[in-house]
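As you look at this complex, bear in mind that one protein chain is not there, while each of the others sits in place.
This part shows chain A:
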Amino acid sequence: MSQAEGGVVTSAFILLFYLVFYGFLTAMFTLTMWVMLQTVSDHTPKYQDRLTTPGLMIRPKTENLDVIVNVSDTESWDQHVQKLNKFLEPYNDSIQAQKNDVCRPGRYYEQPDNGVLNYPKRACQFNRTQLGDCSGIGDPTHYGYSTGQPCVFIKMNRVINFYAGANQSMNVTCVGKRDEDAENLGHFVMFPANGSIDLMYFPYYGKKFHVNYTQPLVAVKFLNVTPNVEVNVECRINAANIATDDERDKFAGRVAFKLRINKT
């Protein structure tokens, strides 16, 4: 065997070796990942320790969470309106009536499996009309954006098997962050009244089995925000089992956003 041939043979051996070696490594990875995934169930995560306090979020979702409305400039708020239209579409009464149940308010809508493993769960209706002036149905003011009285929607993050409120009623409240913010904020109205969230929307059973789950919303309509100033608004949920004072997580049980109405 010549030296060149020897080199070729060695290279072939090495190539083969790496094929086998990496093939084996891939198989080993696949195997261990498969074994690991066996420990994870389809309907509930194994651990939820990070989600003891659900976060709050606003709609429209904007960059830097600031809702800026130039009343005269349609374009400045049109994208918000588009987003909201889309966001609220599943809440249309017709869709809700078609897919979801009418539940009894004031109590959790528990649906135990009753022996049937992973029995599909029903969801309670949250009708768009419950949002009153902020429902945007037949609303020429476009959720108030065209008149400088914008609606901001607040929702609480979904957490599987979380009994929000611990069987007591809960509601969302909003305040100006500092004193001057409170002054500039002016009056606002909330839908549903008092910004309350009903217990019937809990618990959540996970997207796989709770297919049509409709997240409850609270709409806040700011009626007379002082124009041309930035107002820091903070909304939080008042519920027995939701802490809102986590120093590190600024969105645990609360949400802060900026509101600015520019009028000329």
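As a convention for this text, contacts are C-beta pairs under 8 Å (C-beta built on N, C-alpha and C of every residue); 3 or more make two chains touch, one makes a residue touch a chain; residues count from 1.
FYI, contacts and distances are computed from a predicted model.
Between the listed names "Sodium/potassium-transporting ATPase subunit alpha", "AP-1 complex subunit gamma", "Trafficking protein particle complex subunit" or "Solute carrier family 38 member 9", the UniProt record for the complex's undisplayed chain reads "Sodium/potassium-transporting ATPase subunit alpha".
For the chain missing from the display, the contacting residue among A:K86, A:R104, A:R178 or A:K208 is A:K208, taking the whole complex into account. Interface note for the absent chain: among A:P45, A:G186 or A:P227, the touching residue is A:P45. Residues of chain A that touch the chain left out of the display are 9-10, 13-14, 21-22, 25, 28-29, 32-33, 36-37, 39-40, 43-51, 54-57, 61, 63-65, 155, 157-160, 204, 206-208, 210, 213, 246, 248-252, 255.
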